[in-house]
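Complex shown without one protein chain; remaining protein chains in place.
The chains carry the letters A, B, C, D and E, assigned in the order they are written, with residues numbered from 1 in each.
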Amino acid sequence: MPLFDLPLERLREYRPERDEPADFDDFWARTLAEAAALDLAPVFTPYEIPLPAVEVFDVSFAGWDGHRINGWFVVPKADGPVPCVVQYIGYSGGRGFPHDHLAWPAAGYAVLVVDTRGQGGANINAPGATADPHGGGSPQAPGMMTRGILAPEDYYYRRVFTDAVRAVDVAAAHPAVDGGRIVVSGGSQGGGIAQAVAALRGEVRAALVDVPFLTHFRRAVEITGRDPYQEIVRFLATQRGSADQVFRTLSYFDGLNFAARGRVPALYSVALMDDVCPPSTVFAAYNHWQGPKEIAVWPWNNHEGGGGFQKEEQFRYLHKLLSDR
Amino acid sequence: MPLFDLPLERLREYRPERDEPADFDDFWARTLAEAAALDLAPVFTPYEIPLPAVEVFDVSFAGWDGHRINGWFVVPKADGPVPCVVQYIGYSGGRGFPHDHLAWPAAGYAVLVVDTRGQGGANINAPGATADPHGGGSPQAPGMMTRGILAPEDYYYRRVFTDAVRAVDVAAAHPAVDGGRIVVSGGSQGGGIAQAVAALRGEVRAALVDVPFLTHFRRAVEITGRDPYQEIVRFLATQRGSADQVFRTLSYFDGLNFAARGRVPALYSVALMDDVCPPSTVFAAYNHWQGPKEIAVWPWNNHEGGGGFQKEEQFRYLHKLLSDR
Amino acid sequence: MPLFDLPLERLREYRPERDEPADFDDFWARTLAEAAALDLAPVFTPYEIPLPAVEVFDVSFAGWDGHRINGWFVVPKADGPVPCVVQYIGYSGGRGFPHDHLAWPAAGYAVLVVDTRGQGGANINAPGATADPHGGGSPQAPGMMTRGILAPEDYYYRRVFTDAVRAVDVAAAHPAVDGGRIVVSGGSQGGGIAQAVAALRGEVRAALVDVPFLTHFRRAVEITGRDPYQEIVRFLATQRGSADQVFRTLSYFDGLNFAARGRVPALYSVALMDDVCPPSTVFAAYNHWQGPKEIAVWPWNNHEGGGGFQKEEQFRYLHKLLSDR
Amino acid sequence: MPLFDLPLERLREYRPERDEPADFDDFWARTLAEAAALDLAPVFTPYEIPLPAVEVFDVSFAGWDGHRINGWFVVPKADGPVPCVVQYIGYSGGRGFPHDHLAWPAAGYAVLVVDTRGQGGANINAPGATADPHGGGSPQAPGMMTRGILAPEDYYYRRVFTDAVRAVDVAAAHPAVDGGRIVVSGGSQGGGIAQAVAALRGEVRAALVDVPFLTHFRRAVEITGRDPYQEIVRFLATQRGSADQVFRTLSYFDGLNFAARGRVPALYSVALMDDVCPPSTVFAAYNHWQGPKEIAVWPWNNHEGGGGFQKEEQFRYLHKLLSDR
Amino acid sequence: MPLFDLPLERLREYRPERDEPADFDDFWARTLAEAAALDLAPVFTPYEIPLPAVEVFDVSFAGWDGHRINGWFVVPKADGPVPCVVQYIGYSGGRGFPHDHLAWPAAGYAVLVVDTRGQGGANINAPGATADPHGGGSPQAPGMMTRGILAPEDYYYRRVFTDAVRAVDVAAAHPAVDGGRIVVSGGSQGGGIAQAVAALRGEVRAALVDVPFLTHFRRAVEITGRDPYQEIVRFLATQRGSADQVFRTLSYFDGLNFAARGRVPALYSVALMDDVCPPSTVFAAYNHWQGPKEIAVWPWNNHEGGGGFQKEEQFRYLHKLLSDR
Partner (left out) sequence: MPLFDLPLERLREYRPERDEPADFDDFWARTLAEAAALDLAPVFTPYEIPLPAVEVFDVSFAGWDGHRINGWFVVPKADGPVPCVVQYIGYSGGRGFPHDHLAWPAAGYAVLVVDTRGQGGANINAPGATADPHGGGSPQAPGMMTRGILAPEDYYYRRVFTDAVRAVDVAAAHPAVDGGRIVVSGGSQGGGIAQAVAALRGEVRAALVDVPFLTHFRRAVEITGRDPYQEIVRFLATQRGSADQVFRTLSYFDGLNFAARGRVPALYSVALMDDVCPPSTVFAAYNHWQGPKEIAVWPWNNHEGGGGFQKEEQFRYLHKLLSDR
């Protein structure tokens, strides 16, 4: 992959105008309030697997409109409450297997891995277990990007972000968790979700945002030819005349607008050869972020971003951050 | 594309055992009865387009669970009721444009083109206008093949086939249509739908079934590596342990079981180099069909089947059939 | 497909210098005069197909050097002469089937669909029926772009454009046609041909030019990596030293030079993500067009351009234009 | 490439029925007689290139219908007449450069490299210089395989084989050549041509036939999905109903029918993983060959066949054969 | 991926003849004895990473010819010696990161992850850290499959298997490990290595062999067109005449010959749509295995095999096996 986006020195200063609807905060306040009116109804079912170092639970809770959202909750055997990482997942994937999520417990944290509704049906490495019972209000491109995209109320990610915010509540309410030390985390779609949740739930302690997707849609769809952003282009190419409506919807979900509301400590990462989530879209959000922030730049990588190296950065970052408090 | 399936002489005799659930007829009787309890509520809105030879209507009606299904109704200017072709659509497509559907009117028939719910969101040649508001009961592979595949009640095609049967009612009820001369028609997915509707609505006058999809699933997923049958394989590869449940669901929707109930005249077509809907899956259905039948064999074609040649066959076939009655 | 060409605001003003040979007009005058010396010898053979709303004729006429050119002529049953659309075809395709061309008749126009000589031999959706008995004067790249490209007299499109001009005469001479209301139309290659014919036969009433090919060759071969423009690049890469000769030939066929002679009303379309016929090549011609003109810009589309939406635009455009006269 | 055709032990015995038209010999006698009525008119133009070991001539002669066919004639500086290899070329290629053809001269032979008319326009390694002024009698698939395929008289390879036979005459007439020691040679298309010429000009001393194309068409188009055989399939898929006519034409050009008339010594080669010219089509011809014969089997190769190894085999084979006489 | 290999019922009985050199056991005895003469020289360097549940060591030891082999050793904090899983790695990958290997420690085992020399240089998810200082005795195809393939003494996998056997010694010698409960494990290339080590080090307690590579070479190279087996085919296609020598070399490394010497309990897995390591090659080894054995069959999967599901099987299998002893 050659370099194709802005050079690094311009990326560091790239802070574009945001397209923010006047009722952005109202929209989310209303959405979350409606959700809050429903009982969270978390269920933690012990999962039988011979992994004595941890306790594993098959979790479900009531997400948007009460739909059941599934996840894994893995907690190290400890004497008292531990901090918890709420982990969101990259596009197409599901929660996978409990043994995929042993790093945070080994580091001393509980981890709550949250399914992205409807996803994980065809990802051999990360099966999911959660339906999206709401099919959307228009035809859609295959994939999830355009499900319900003609209205913010109906857009798929309204349900996903609501589920994700409530997952923080699920984590916070568990007796093994220290509710004051919840961290949201994810890469790609998971990074976009974590970024949004950190803005919507300012109480979280930190956000780990890797190569975030769902961010700076307008530029993304114009400069990359790859999925999943191209799902939107295929929809626009077919459902002509819908562009204004589509971009209006997306403005309620754009990571730029969440980043501008992010006030907690954040560790970002970006890859300069990433043509799935181009570096300018990531820096655009990072440069709008309001809280204390750091960004790891991976100059030779595509969308894999920092991979395991970034994970080690995160262990060290949280270790320092949570020890310091 | 080389030849890859059985040789033609064996195809002509290929009539495999069917896997039919005991309550197949009950399931469909119940499904259609539930639907019938809802008002059809058809709306025919005149569509402004300078095509003086025909009248064009933007149609909608209440499909499964009352969801609004859209279509085009194009009718030649005539002195009395005309026969009507109800046209179903190939996978991923939507109803397209009225001017795409002028052949049947030029031949003297009304045509009702029926959206396939949720499809047509990313097909630049055939945009659709109909949502599938039901999202299914499990995660899914991108596309529609596995939406709700873990239970027959919840499977996507239960809704689609119900919509399709009700479209016949919509056509029959229109004053410009001679309700005794309704023909169902389609290619690929549309052929699978037409095949099912002809079995479920024995009152239709004929079925035109081209290179049908949704037929002989078990063999199809084992011998072709192409989509959309592979959507099912990707789901099975991910959602392991679900195969029995998946194939049980599919047995309620398998074209083989509808073909065995088909008693109206049918004109099939099949292509011997078709690796999307392999010829053995088509002949399997054709050889089970109970009514008067003919099949056009296209030896050098892939999934395009007979294309425009087949369409001319259909004009002639219907012309003869409907004149004879 | 990402955006890759000039931004829209610059496209609107992009009007490059043209490379026009001094004897451009002479060349075409001479070519058409030679052709005019041959009897047009049109033959209209009724085609048996049960489409009672129209009359269908299998047409042939003497094109360049008297070679027989085939087409379909489809005319609505009407009381007097009707306007006629002469339709040219996209690269690789042939005239297809009569039932593919029922939209203009339904709109009240006759339509003459003209084969592009030698094409349509391997396009499953649009078979052709016309040979190009002249093989050209040099080796060629597979495809038609470089057949005879070393001399304007010998170039394939000299024959094609001549055939196309004469098709207008064929239409005009038919008793069912109102010769004062002939419109030329086409997309891609067909758009390039229509553009040329409108310049060469100023008597036509209008031109419908969609995402035209054969236009601004010099830029096209440098900015797109896709066929068919790349056929020329492969020839240049092989037949080195021929570039001056090749571009000299092309200057007699370049849509820019025809556009600069276009004086009839024209409706263009262009797609901003079109990497087959890049938008700057289309705007270059449009900005040179001399007559009354409009252009539909499709921002999210590739070479499919406006598709059926554009077709609806054309119905409305002609309806208005031809009613107004 | 995995093995995909018959196992070697069955290949060695594979000698299928041939489909031979009754007037096969008449057809070719008539064709060659008509050609013989035209003056061969060879022109040998010295080519300036500092290669002192050889003399290089840019050759042309009158091929089918008098069309000028080009080639290179490279002859070692020698005291008397030398044997000559007439070399035919693989599909898409042209005669290339004189310095590509120095191996036979270094081995003591003159070499006449014969352009395949119309080819070599887009093969960067082997440009050609010869037109096919005859464009054929029907539309064609891109490439040369279907040019004029609806009638034997009009088929492209009638012209090519005639050119190729006359090239032997050109070689034989040159004073530097010993006309009793002319060998025909080629790989792929060139092998198919050499095979035909050896049957049509029984006076040649030997044939070197590598992985021959144009042989056992019927089986080839059914078992391989690759070009150029697939050009025929695409034509059949489009020009439906033409199959009988197409296979009748091909029967006049099928290597099986030439092989059955081959009486001179022949050295064949075949590759067991060749999915361009499948091994069964090669063995089918080899097993029909009537003269003394040997075949080199390359078990792990695709269409590259024996490559340079086979060339060394040929040096040794001819060295022995021509020394022995 | 369609099914392409033998049907399951035949796979269960497929036990082909093996091609075993007479001195197979001598070769390996000599190879391992030479290696044993060198000091193992293990170095365990604590690795600083805030993962308090485990101890992490960056390991190196002297492999074949004393070359330094690197790995990770991760051990749960425990009161006494624990069993240890020695983990080998799939083709192209390296040891990755310590946090990738926390599942076995969470299950109560130490894990020693062993680099495959020379690999891991371009696998973004699993970087390696170990060179192969021996470059081989002939040119090679890119990749590792043909490095030194012309002689068993020189073949790459002689070094790899020797490293792998010695890794068991490294594990056994560590004070935290119960040397009587060492299990070898791996998938694909790692499965092939584990299979070999279990035969060569009969003292290991069990082998976990997933979709093993390096097994039944002769059939594999003939039925699959995918890498890495195709590296061998490309070599054979180029280095002609070397096939006997190559297959002789491979006979010393073929999993079939190791399986026939496998006497410890083994848990295999196989995927029926695996076209990288075709199921017949896996069953061939499994059916030759001499010890107690089980095999998990994944009917809908390609080379991902059982994925995380298989991992859970392994937790349960070892839990039972090691508790039972």
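Methods note: a contact is a pair of C-beta atoms (placed from the backbone, for glycine too) under 8 Å apart; a residue touches a chain by one contact, two chains touch by 3 or more.
Everything quoted here is computed from the prediction, not taken from an experiment.
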Missing chain: touched chains present in the view = A, C, D, E
Given E:Pro50, E:Pro81 or E:Gly137, the correct residue touching the omitted chain is E:Gly137
Of D:Leu102, D:Ala151 or D:Ala296, the residue that touches the missing chain is D:Leu102
When the complex is taken as a whole, what residues of chain C touch the one chain not shown?
-> 222-225, 230, 233, 236-237, 240-241, 243
For chain E, which residues reach the chain that was dropped from this view?
-> 92, 94, 115, 117-124, 127-144, 146-147, 231, 234-235, 237-240
Residue ranges of chain D at the interface with the undisplayed chain | 49-54, 76, 96-97, 99-100, 102-103, 105-108, 124-125, 127, 301, 304, 307-309, 311-312, 315-316, 319
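Quick note on the criterion: only the chains that are shown with their structure count from here on.
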Distance from chain E to chain B - Cα centre to Cα centre, in angstrom | 50
Could you tell me the distance, in whole angstrom, between the mean C-alpha positions of chain A and chain E?
-> 37
Pull out every residue in chain D that's touching 2 or more other chains.
-> 237, 240
Connecting every touching chain pair, does the picture come out as line, ring, star, complete or other?
-> other
